[in-house]
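Missing here is one protein chain; the remaining ones are kept as they sit in the complex.
Right after this comes chain A.
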Amino acid sequence: MFPGRRPPFHPADRGLGPNVGYQSKVRVIDRYKVIGFISSGTYGRVYKAVGRHGQVGEFAIKKFKPDKEGEQIQYTGISQSAVREMALCSELSHPNIIKLIEIILEDKCIFMVFEYAEHDLLQIIHHHTQPTRHPIPPSTVKSIMFQLLNGCQYLHANWVLHRDLKPANIMVTSGGEVKIGDLGLARLFNKPLHSLFSGDKVVVTIWYRAPELLLGSRHYTPAIDMWAVGCIFAELLSLRPIFKGEEAKMDSKKTVPFQRNQMQKIVDIMGLPAKEKWPHLVNMPEYSQLSTLSASTHPKSGSNLEKWYYSTINSHSATSNPSSNASLGAEGYKLLSGLLEYDPERRLTAQQALQHPFFSTGDKVSSNCFEGVKMEYPHRRVSQDDNDIRTSSLPGTKRSGLPDDSRPVKRLKE
């Protein structure tokens, strides 16, 4: 299966004897040439690489760093999230999901080799705020949304919840193909042996967190991903997170706090959720907290989303910008409000959203989100500071050019 590299010992004896430890059949530096460092996170680092044996294209190699106990690096067992990501990525295959090439387990490290994507939504959105705000072309928005939903539909049809959809995790290739990435928090929901809640208490970057999660729901459904997709849609239009709350930290007792600030940001635009429209609302563990939030000016008038939407898509039309998003029109609002529906049971599913008239009215949806776009987006920044993929002693400091939106609080302080 792997091209041969003859180890110095008996080829089969790579097991667990007293003298011979586990050895990988293939070494990452024999297969790939690292050409730069992309980013790092709590899990480890991501490098850009090309193949040494004529493998076509470029690659992103995600390296999970081993836990260190003292100076000696020891095997400590692979984290459950890494195991999930490895298993799911090996199984998934869809044009809108980032493709796994191979996984190499070597030297107590895990190297996941993915196809390389030149852009991500965070970077694209950021680009449109520089030097002044100019909207993402409507055809691009439409194509991104369709592809994103298509990827979600595939995940959900296969009982996979992504649980961490956000602009930084949505990759875009130079050919304009959207690829959902980072399945580090993803998991199967078909037959959880334990309630999905008991596993990991907090999921999804807070700005994209669905209201039912904020209200303490223990039963996750694909609807939580759909809320995040709604937030991403809004962000593609306005170029800033629609609900940019501040995360309340866990207290010393490790109880999960009510995310008041985040919920308030949602209520500011969406109005307070009403039990008439969301029957299970009253059963939410944090239901009582809702009464402590300040309702927007007219409590009974409901949502300000429509106002938000039209002022957003029309904000650039005054300057007679030809790429104004005004053309997204009423169907755009209907799709957005369907995704940002409070009641998870009434929220659009990925399948329903794909059938939405938003995609069948107006211009045809292109499978290349950059089609007809004249300007070019900047390439992913790749630093040369750390090209040694095998060095495991470097601290996991962030070096990428763009802010990481997984730390909203930090970003707000900037």
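A few remarks follow.
Following the convention adopted for this analysis, a contact is a pair of C-beta atoms (placed from the backbone, for glycine too) under 8 Å apart; a residue touches a chain by one contact, two chains touch by 3 or more; residues count from 1.
Going forward, contacts and distances are computed from a predicted model.
The chain absent from the displayed complex carries the UniProt protein name "RNA polymerase II holoenzyme cyclin-like subunit", chosen from "GTP-binding protein GTR1", "UBC core domain-containing protein", "RNA polymerase II holoenzyme cyclin-like subunit" or "Ribosomal RNA-processing protein 41".
Considering A:S90, A:S294, A:S311 or A:Q355, the position touching the chain not shown turns out to be A:S90 (whole complex). Among A:V28, A:L121, A:V160 or A:L305, the one in contact with the hidden chain is A:V160. Seen across the whole complex, the unshown chain contacts chain A at 1, 10-18, 21-22, 24-25, 74-78, 80, 83-84, 86-93, 103, 105, 108, 157-160, 187-188, 190-194, 199.
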